[in-house]
Structures are given as C-alpha cells and as structure tokens.
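Written out below as structure tokens is the structure these notes cover.
Note that this complex is displayed minus one protein chain, with the remaining chains in position.
Labels run A, B and C following the written order; every chain starts at residue 1.
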Amino acid sequence: MARITAGIGSSHIPLLGVASDFDKTGEDYWRDCFAGYDWTKGWVAQQRPDVVILVYNDHASAFDMRIIPTFAIGCGERFRPADEGWGPRAVPDVIGHPDLAWHIAQCLVLDEFDMTIINEMDVDHGLTVPLSMMFGKPDAWPCRIIPLAVNVVTYPPPTGNRCWLLGEAIARAVESFPEDINVQIWGTGGMSHQLQGPRAGLINKAWDNRFLDDLSADPQRLRRIPHIEYLRETGSEGIEMVMWLIMRGALGPDVRQLHRHYHVPASNTAVGHIVLEKLT
Amino acid sequence: MARITAGIGSSHIPLLGVASDFDKTGEDYWRDCFAGYDWTKGWVAQQRPDVVILVYNDHASAFDMRIIPTFAIGCGERFRPADEGWGPRAVPDVIGHPDLAWHIAQCLVLDEFDMTIINEMDVDHGLTVPLSMMFGKPDAWPCRIIPLAVNVVTYPPPTGNRCWLLGEAIARAVESFPEDINVQIWGTGGMSHQLQGPRAGLINKAWDNRFLDDLSADPQRLRRIPHIEYLRETGSEGIEMVMWLIMRGALGPDVRQLHRHYHVPASNTAVGHIVLEKLT
Amino acid sequence: MTQSIQDYLAQFEDIPGTRVFTAARARRGYWLNQFAMSLMKPENRERWKADESAYLEDWPLSPEQKDAVLARDYNRCLDLGGNIYFLAKVFSTDGLSFLQAVSTMTGMSVEDYQAMMLAGGRSPEGLRSIREDR
Partner (left out) sequence: MTQSIQDYLAQFEDIPGTRVFTAARARRGYWLNQFAMSLMKPENRERWKADESAYLEDWPLSPEQKDAVLARDYNRCLDLGGNIYFLAKVFSTDGLSFLQAVSTMTGMSVEDYQAMMLAGGRSPEGLRSIREDR
C-alpha cells in the first residue's frame, strides 16, 4: 500500500533556479539561502521517496488566459521545463507517474473534487525550482513527480479550506493505491512577497514565521485564513501559501517538524521552507 | 436580482441538428420527433429568457485528451460552432454573457467548486442542437448563452450528487447577480443510448420515463443513482443524464412539470425532453 | 468516497458488449484518439483521404491500432483504447452517420439495425450484467 510519509513546504522563486543553473550558489548573496537547504537535501536523499506529488502554480506558462483550471493534475509520462521568456531551464525533464496520478485523479473525482486532468504540459519554475533546491543538479531527477497545478493567479483562487480538503482526499487516494511506495507531498510558493505596484517588496517575517509555527502547532487556524489576510499581510503574491495547505491537509492531524529555514531576501521574496514528518 | 425561472432537460443528438440544418424535419422519420418540441418552442418564445446556462458535454471537439476538465464554464464573449469532422454547423455563433458567467465562476470557486474557466472554445452539437430544438432556425440566437461543459466521456464523470450540488451553487450565484434578468438552465444529453459494441442501440423506455417522472416526483432518488446504473440500464452514453441533475439541482426543491415528450428513435438514441418551472 | 475506485472500475467489466472509457483505456488509446481528433481540420482530412497509411506514419499508434483503423474495425479500435467520440472523426470523414458506423459493431446489417431502432431499440433485458445473467 502506498503511503504519504512526509511533506515539504518551500518557496519556488525563479531566481533560485537561475542561481542553481549558473552555479552562483556560493556567492555572498546566495550562500545562506542555499545553505538552509543542505539539511533537507541530505534528508531527502536518505528518505528516497519514490514519488513526489508536487503542488505548485503555473505562472502563465502552460496555461494562458484561454483556460484557467482551479486544480489540474498531471497524468502524463513526461513534462518538459517551460520557456518562460528566456529559454527553458537546463534541468532534467520531469518524469511523471501515470499509474499513481491517474489513480489519484479518478479517486478525487469520485470523492467530488472537480479535477482537470492534464496529459501534456510544460512545467515552469514553480515546479522545477523546488526540485533544484531539494535535489541539486543531478543528470536525472531521482524520483517520479506528479505535478498538481493550482490557480492562484486569477481571483478567486481556491479557499484555504478547499486546499486542505483536497490534501485529505489525496491522502485517502494514495492509501488506496496497491503498490508499496513511499510518497512525499510538497507544497510550494510564497512566502511573503509582492511583485507589483508601489507596495512591491513587502516582506512580513512575523506573519511568515507564525505560519511556519502553526503548520505543526495550530494547522486548523491556517485552514481558515481568508484570502484577504494573505494579501494584506504577505503581499499580493503571498497567496501562493494556500498551496502549502494541500500538503498539510495530506499529512493528517499530527506532524513533527524536522527542519525549518527562513531567509530574506531572494530577489523580491522571503524564502522559507519546512520539512514535516507525518505521525500516524 | 437575477433569477432562475425554469429548466429544460433535453437530448442533444447530432442527427437532430442535421435534420434541422437540411430542412428534413417534415420527413416521416423526423415529424413526431420535432413536433414534440413545438409546445416548448412556443413556451420559450413567450418566456424570453435573457440568458440560458446550457449544461452539455464536449464530444472530443473543444477538448482532446491533453486536457479534461470536469466542470468548465465559458466566460467568453462568443463561441463558434465546432467542426466535428464534416464542417461546422451553419447555425449562428453563440453569444456569451461574460458578466454573469464570470460572476458565477467566481462565486462557484468561493463556494468550493473547482471550476475551470474557459475564455475561448468552439461548441459542438451538445450545445448547438438544443438551441436548434428550442429556437428553430433564427438568424441569431434570441438570448445569451453560458456554456457549462461537463466531462462525461473519460471516467469517472462527476457523481450525480456533485452535479446536483453544483446546480444548487449555480442557483445561489445567479441570485446574487445584481441585474434583474430572467435566467433558464438547460441540462442536455441522453436519454438512453449506447454508441458502441455489440450492445449498441440499447434503449430503456421504462427507465427513461421513470427518470422523467422523478425529476418532479422524487428528485432525491435521481441524485443518488450510481454511474453503474446509468451504464447497465441506459447504455454507455446514457451517463449524459447526470448533466440533467445540474439543471434539476438549480431549480430548488419544488418544480412543476410543464411539458414532456419522449420519442424513439433518433439515430441510435431515445429523444426525451422536459420543461420544469421553478416553484418558489 | 464511499466506494473504492477498484470496486467502481470492476463493475464496468460486468456489462455485456460494452467498453467503458476508463483511465486504462484512455491511456492505451491516447494516440489513437489524438490521431482521430486531428481529422477535425479540413486540411488533415484531405491528407488522410489521399493516403491513409502515410498519414498514420506521423502518429505513434501500435501496429494493431493502425490495422484496426485502416480496416474500420471499430470494436477492435475500442478494445485498443479508442473512444467513440474521437473515432467519430474517422467515420464522419468517411461520410458515415453515427447510425451507420455504430451498426457495424453489432454484427447486424445496417438495415436490420435501423429496423431494430425503429421498433424501439435493443432491450436491456439480459444485457445488464454478465455475472447475474440479467
């Protein structure tokens, strides 16, 4: 029986990908930021997940304004890095897990989630940057990845509660998959940042750290945070943190924080990441 | 305040469109089938809905296997008839109602339905045939139309219960739209038919008529019909009738049947349609 | 979810003469269906009509799928993951109606099939469940 064993929440800032791709991670600007991921790199390498369900948002790469799916699950065999305007990142293709992805997709629809199934798409920095942060620069990513794209660009995004419920449903679906595999779920995006207007550059360390605290201390509070609070407190792009709640919902009531890291800035953004172990 | 005043359930068989387009409706084969819609044509003309929310499924026209949305709402200005392999139907373009459609889409996402928003797509016989049956052959369709496309091709389609709940949520959304407009909702597809394999041509008059009865007599029973029952009793394509439950859910607990018609066959299919008035 | 996906899917194999378009079939038939979809464009229909085998060379179909399409063996196409709404692009390009194409899967002549439909269609009696023989 497949099982979700752990979750990671992490920023997915495009410039982190650039720093990795062009070997700048030793520079002063980047050293602390990347060093915070060292523990996690070691831990993931030792955990050897077979599959990562990677929750992210597409940033006008695979989807333009013609079609805006709220929840889209990638059931294809392979997903290529998107050309976001400066050529595709020179990172490995993402190899999917169609058996598990289709299994989850089918379970979710029966469970009354109105999924969009995607068989072909390119994946942008939202998905590939967390892979670089956790796995470094291998010739091939060391596990299969199921992309789960969430609309957080055109309003309204899904509510925090809906994200949480989707996470719970994903956990049920994984548990009903007959193969004995180790599955992780990663929620990405955030933390506080605003990429637009006179208020750009907003960072809210206190709010971000309370969010990180409450992923283990009081997750039910996080589930009820309204969109307006993300916008006011964490900047217009801080809304991406609703995607962490899919990860958190999938881990069940009790988790243990294994590692945590917070750094300002990377580009316009607060970098945060957390590793949570599922307790049965 | 906008209000949903009535609903129609109707088959959307492609050959009905052909019969209409090529003026064959007076032929022996078609006379009774089209005559059954005469009352409804008169009634709709007198009701003059401002907008019809038209629930249908795409039959591999706008969507191919690359992307399969469970619930997709058309928020665009205009939708053209699709080329389904023999050229587009010579019927008017479908003019959308972006104000109401976006309003509904936004409300539904806040209400925890995981909608896919569509701004550009062609619409196939599933949408255009019901327009021909209700409106005949005008130079322009007499009202705005909001396409609501439901996946009933790749399994699993949404459950009957989820369709019902979506209908209820659509009704809430329409009621919160500030303009004073008359909205109808049509659910299309069915009735019993199977378009494949040695069992093709299956028709179940008794089951279809009980379904028509219970849209007013016992709608809660319909809501709980499992997919397997549609498949066993009404043929593999009878599953389209789950879409009628979105219409029925949107009408609230009490309805009055104004008209009903059932005819076998049109092509491979049992033609049925029903007109339901919403009682407050 | 009150029912496991395994139980949900297993039921579908109990219906006589029917292939439900499940994920397993959708995956097997992916390129077969995508090929068929390409015939929605008039220019592709012309190329297809001019040389069907050459047209198929551009698509990663299995040899069995290619044979089944070229033979217009729709039951075989369904077994190989085809879906009727995608395959409709093939028979529409041939100028066949749904009724004509569908009748070819029943073992009946188109006239007999048409007559059955005019007489009220095929009864579900005995065709509901293989296991329960009803």
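Simple rule for what comes next: a contact is a pair of C-beta atoms (placed from the backbone, for glycine too) under 8 Å apart; a residue touches a chain by one contact, two chains touch by 3 or more.
All of these numbers come straight from a predicted model, not from anything done at the bench.
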item: Shown chains that the omitted chain touches within the full complex; value: A, B
item: Options A:Pro92, A:Gly136, A:Gly252 or A:Pro265, residue touching the unrepresented chain; value: A:Pro265
item: Selected residue (touches chain absent from view) among B:Tyr56, B:Trp102, B:Trp164 or B:Phe211; value: B:Trp102
item: Residue touching the undisplayed chain, where the options are B:Thr5, B:Gln47 or B:Asn119; value: B:Asn119
item: Positions on chain B contacted by the hidden chain, ascending; value: 75, 98, 102-103, 105-107, 110-111, 119, 169, 172-173, 176
item: Contact set of chain A toward the excluded chain (per top definition); value: 14-15, 59-61, 64-66, 82-87, 153-156, 192, 194-205, 207, 226-228, 231-237, 264-265, 267-268, 270
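We take it that only the chains that are shown with their structure count from here on.
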item: Centre-of-Cα separation between chain B and chain A, whole angstrom; value: 37
item: Chain B residues counted as touching two or more neighbouring chains; value: 65-66, 154-156
item: Residues within chain C bordering two or more other chains; value: 3, 8-9, 23, 30
